[in-house]
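A protein chain is absent from this complex, but the other protein chains hold their places.
The block that comes next holds chain A.
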């Protein structure tokens, strides 16, 4: 061993191993992929899940279901029922059982 070449490779490896043991590092001279980089990643689930603001629109139906004493009028529901009643008055309501399209087709 000449002076210019410095310490032997085996000695350097031993030094590396010892320093890893002292400082709590993982001794991995071949650079084998251990998958530790996956374990080091932060969990992004909570951040990802809270992207959209959680704004829930409360419907009149839900209020009446919780507090029936308030007697609130659901305007949308009222217009729906009114239009249904109007259609029924004009004879455009749903057919009775056995009077629909499919059952009349079968009879022929």
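The rule is simple: a contact is a pair of C-beta atoms (placed from the backbone, for glycine too) under 8 Å apart; a residue touches a chain by one contact, two chains touch by 3 or more; residues count from 1.
Assume contacts and distances are computed from a predicted model.
Hidden from the displayed complex is a chain whose UniProt protein name, among "RING-type domain-containing protein", "40S ribosomal protein mrp2, mitochondrial", "B-like cyclin" or "COMM domain-containing protein 3", is "40S ribosomal protein mrp2, mitochondrial".
Residue A:39 is the one among A:9, A:39, A:70 or A:105 that touches the chain not shown. From the options A:9, A:48 or A:75, the residue with contact to the unseen chain in the full assembly is A:48. As for the chain not pictured, it touches chain A at residues 32-35, 37-39, 41, 43-46, 48-49, 51-53, 57.
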